[in-house]
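The complex appears here without one of its protein chains, the remainder shown in place.
After this line comes chain A, so read on.
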Amino acid sequence: MTATFVGIPPFPEAAREAAGNAQLRHNLRRATHTIRDRRAAVVGELDDWGRLRAAGKAIKERTLRHLDVHLERLEAAVTAAGGHVHWAADAAEANAIVTRLVKATGETEVVKVKSMATQEIGLNEALAEAGISAYETDLAELIVQLGDDLPSHILVPAIHRNRAEIREIFLRTMADWGRPAPADLTDEPAALAEAARLHLRERFLRAKVGISGANFAVAETGTLVVLESEGNGRMCLTLPETLISVVGIEKLVPTWDDLEVFLQLLPRSSTGERMNPYTSTWTGVSPGDGPQEFHLVLLDNGRTDVLADSVGRQALRCIRCSACLNICPVYERAGGHAYGSVYPGPIGAILTPQLHGAGGMSAADAALPYASSLCGACYEVCPVAIDIPEVLVHLRSRVVEGPGHRAEKAAMGAAGWALRDHRRLTRLQRAASRMRDLVPRHLPGPGAAWTSTREVPEIPPEPFRDWWRRTRGAAAGGAR
């Protein structure tokens, strides 16, 4: 994949363009509404969903509050089971570790299970620079990779593509990467899935190195867990001789029993299934079964900056189900690319700026907390109860406390001065009422941006308290 998010304009601009793309809006609407209904049906089956959700939240909080202890436990357990543990402070370090490990095997090809962490660090590009070809094997990732495209959804990175577009990409590009698509390929989803099966089969069977992420890492036992649907994950986790898993430090859960909560929450929230077709768990290496060389790369890359913010920290509870994307009215219309990050949608709007946040937010990052109407639907569906609106508002305050925003700060300062004293407020309101005919519909200067999508509210002919006193103040008494 040579495409990159670098250079994508900030959200308002990118979203305006995306919202004008009728095909994209059609694809997104269809897909998000399908999955919403399925999720609602399987969540409705469980009477104790609210209690499972509360437990999921509590387990992740327990993990995060003592993350150092759990990380050390995980390291000890994985090592005891024959695995090797590496620590990466940032993307460059993680990429260097993985590149070195692949080179040590002498291989120049790796097969990959879909992984947000490796997308986040740009692993495929780093490997390509070192002369190593990384083949994505998840169907949607394959569509993105073949189409030289960017992911637009956490679960289904090619959600912005419909079946006809996918057929066209397969016919045009599969031959460049390996086995070509059949010439008579139709756009039936089953036929497209079959084409992907044939294209990747040979590659799986000869692969020597697999690279994955993990949905969960159990600290107490050293067990890694990957949930998937297609069987490409099983292929990559089972057939190669060497397995390298890149896992964010927030993926931990303390104990084996904790999985009983997440293995119920995640499939139902994510694909709207009672259980996803395949879940693999492994602990270090098992003689005679699967890769005999296992490396776990623990990735920070900004996560400790998120952890340091006691409000924003809850974003690290995320189990990447994508229910918040599927329910979001903004995501449905703007699409994933507009967020300019591998983490789009509501969770991306709070995660991306925080992950990048150490050196102050860029203009693109500072726009993300505003990519929301604060309707709260994302919080409702979140299986670990991340209060996304709360974090959005918190991040907005961080944005305006930062450099710039002089007009806003002046306006807020003036509002504070006016509101602090009721006599002062009354005088100002009376003055405003007298000048109401002079206020334009669209403000000049710094106010222009605000009124480009809004009208200036109508100023009443007299302040409310004057009206109250004039019409019934004497009867009601008490008004001053």
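One rule holds in what follows: contacts are C-beta pairs under 8 Å (C-beta built on N, C-alpha and C of every residue); 3 or more make two chains touch, one makes a residue touch a chain; residues count from 1.
The rule is simple: contacts and distances are computed from a predicted model.
Taking the options "ABC transporter substrate-binding protein", "Phosphoribosylformylglycinamidine synthase subunit PurS", "non-specific serine/threonine protein kinase" or "L-lactate dehydrogenase complex protein LldG" in turn, only "L-lactate dehydrogenase complex protein LldG" matches the UniProt protein name of the chain that is not displayed.
Only one of A:Asn27, A:Asn95, A:Asn124 or A:Gln314 touches the absent chain when the whole complex is considered: A:Asn27.
Contact with the chain that does not appear here is found for just one residue of A:Lys103, A:Arg163 or A:Arg179, A:Arg163.
Touching the missing chain, out of A:Ala308, A:Leu374 or A:Val439, is residue A:Ala308.
Within the full complex, the residue among A:Lys112, A:Arg234 or A:His356 touching the omitted chain is A:Arg234.
Of A:Asn95, A:Thr221, A:Gln314 or A:Gln429, it is A:Thr221 that touches the chain left out of the display.
Contact with the omitted chain, checked across A:Ser245, A:Thr271 or A:Gln314, is made by A:Thr271. Interface residues of chain A facing the missing partner chain: 27, 30-32, 34-35, 45-48, 51-52, 54-55, 58-59, 61-62, 65-72, 81, 85-89, 93, 97, 100, 137-140, 143, 155-156, 158-159, 162-163, 166, 189-190, 192-194, 196-197, 200-201, 204-206, 218, 221, 223, 229-232, 234-235, 237-239, 249, 254, 256-257, 259-261, 263-264, 267, 271, 273-283, 286, 288-290, 298, 300, 304-305, 307-308, 310.
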